[in-house]
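In this view, the complex is presented without one of its protein chains, the others remaining in place.
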Amino acid sequence: MSPTAGEVLGAGARLAAEAARFAALGWMRGTSGNLSEVVSRDPLRLAVTASGLDKGELSAADLAVVGPAGDPVEVEGIAPLRPSAEAGLHARVAALTGAGAVVHVHTLSAVVAGAHWPGGVRLRDLETLKGIGRGAHDDEVLVPVIPNSQDMAELGDRFEAAYDPGVPAVIVASHGLYAWGDDLLRARHVTECVDWLLAYRIATR
Amino acid sequence: MSPTAGEVLGAGARLAAEAARFAALGWMRGTSGNLSEVVSRDPLRLAVTASGLDKGELSAADLAVVGPAGDPVEVEGIAPLRPSAEAGLHARVAALTGAGAVVHVHTLSAVVAGAHWPGGVRLRDLETLKGIGRGAHDDEVLVPVIPNSQDMAELGDRFEAAYDPGVPAVIVASHGLYAWGDDLLRARHVTECVDWLLAYRIATR
Amino acid sequence: MSPTAGEVLGAGARLAAEAARFAALGWMRGTSGNLSEVVSRDPLRLAVTASGLDKGELSAADLAVVGPAGDPVEVEGIAPLRPSAEAGLHARVAALTGAGAVVHVHTLSAVVAGAHWPGGVRLRDLETLKGIGRGAHDDEVLVPVIPNSQDMAELGDRFEAAYDPGVPAVIVASHGLYAWGDDLLRARHVTECVDWLLAYRIATR
Partner (left out) sequence: MSPTAGEVLGAGARLAAEAARFAALGWMRGTSGNLSEVVSRDPLRLAVTASGLDKGELSAADLAVVGPAGDPVEVEGIAPLRPSAEAGLHARVAALTGAGAVVHVHTLSAVVAGAHWPGGVRLRDLETLKGIGRGAHDDEVLVPVIPNSQDMAELGDRFEAAYDPGVPAVIVASHGLYAWGDDLLRARHVTECVDWLLAYRIATR
């Protein structure tokens, strides 16, 4: 069933609050990055933060609703806004991983790590790996790094090819980080832990 | 037509709020930096934050109104305040670039980058370049670096000589950053993206 | 005598406020870290922040009460919550050191320092050493570093073996920091000073 306007605006309020939180951390400089929440699974519909706005100053209505290909979908009672091109990747991440929420931020640590380790960032024997669902000992994790593209189909293919079901994050080189979770709070925690892990890795290389 | 006191104070309120935001980021330490908004285009008049005050604690009236050469201009109902010497460069930036707002901040990343690359900071193949109106791929951007001067006419000439219409920012070596946009919000976003790009460049050199 | 619900919730309110403060510093990313307060000494009972929650958003009731081995203890009027496995180490720290409050945070400086100096972090001739009860001159301090483990009995044994009564903090390598004091405010100050000392040591190595 399609989502109602109330469900969409509820998601919008959560996305706006979460975006303000990430913006305050300096992870959404300019108007960069976008957050999404799955508002219906079948058909797949995501509420995605609107493009081109300051991510620290969104309101609940500053969102677009998109379908599986990032195409705008009309919801009665919601003024249609142009989705970011990246909405297509959000939808694909949600479809492929089953995530309920996707975070895309431009953290410096992700882009610096992507430059240092274009083949993926190896992490191992760190307690904070538990924060992304992995083991703190003897469990080698490779955070995938994929080349950037403006073609969301191409970027989505790269994402799919690199995707490891055991790693809830992918670095887009020269660009930023995608991370996800069952809900927005879990996606926040994954994002924070990945950032910590990458910052640690950079500090000790 | 000349701006009214109401227009000037409206600009002052926006400049004060924006300055407090930049000050909280640590980009206007001491009483450094200044922000301006074009309040009339013909004749050219800018509202510029007042000199010598803490940029985190400005009120709407803490501004000067200046003309094309940074000279103080009287506006009925506005108590005249001494403009910063740098107001002259703000006016020149606005005249040359057509910008509606100019940001001048002392970010560490700008001055460190200016020291590393006195001939200009080369940036390329970075998604965040889109935040300053450039391409994320195969588009080489050179952020100009000009030597510092206390003579605003000289500094303005250097600015004009170095100015690239495709790059909305210039580093003044040993000093800070100038960035601009159609309005104050856009100038904020350009400033944030340039800071991110310079910090990235420094972290990966 | 066993603690009352009121005493436990009073501790919970203090722990929640303190956790929000540490979270804002970026020291409790994801749901990492935990804080505790001794609510009775004999029998030993600690109020420990609950596991799996965002440490910036705890309420007074988001805690578990544990005994000397980190085992959950019922208190009338308190809804029993599952303690973090690390509660066992908190209890052991409190028992061994006599501390009234224990802080466990994932500061980057602690984990980076643990990687650089797995045999312990040597500090000497620094005024901030007075903040952890040591001398500013001619007093060599070794902050112990112990290997990480998921077995709290094993980690506790390592803690006990490494413990120096003159140093109110231990680094768990690849994991984070434990610090303590007579009360929560003192534990905060010790944590802040140790973080400063480790950051300084890293910056000057």
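What to note about this one:
Think of it as A, B and C in the order they're written, each chain with its own count starting at 1.
Following the convention adopted for this analysis, a residue touches a chain if its C-beta (ideal position, glycine included) is under 8 Å from a C-beta of that chain, and two chains touch if they have at least 3 such contacts.
Note that this is a predicted model, so its numbers are computed, not measured.
Within the whole complex, touches from the chain that is not shown fall on B, C.
From the set B:44, B:95, B:108 or B:185, the residue in touch with the chain omitted from the display is B:108, counting the whole complex. The set of subunit B residues touching the chain not shown comprises 29-32, 54, 106, 108, 111-112, 115-116, 148, 150, 172, 174-176, 202.
Annotation for subunit C: contacts to the undisplayed chain at residues 125-128, 131, 136-137, 185, 188-190, 192-193, 195-196, 199-200, 203-204.
Please note the rule applied: only the chains that are shown with their structure count from here on.
The fewest steps needed to get from subunit A to subunit C, moving only between touching chains, is 1.
After Cα superposition, the angle needed to carry subunit A onto subunit B is 90 degrees, rounded to a multiple of 5. In terms of Cα centroid distance from the overall Cα mean, chain A ranks first.
Averaged C-alpha coordinates give centres for subunit A and subunit B that are 32 Å from one another.
In this assembly, the C-alpha centroid of subunit B lies 46 Å from the C-alpha centroid of subunit C.
In subunit C, no residue touches at least two other chains.
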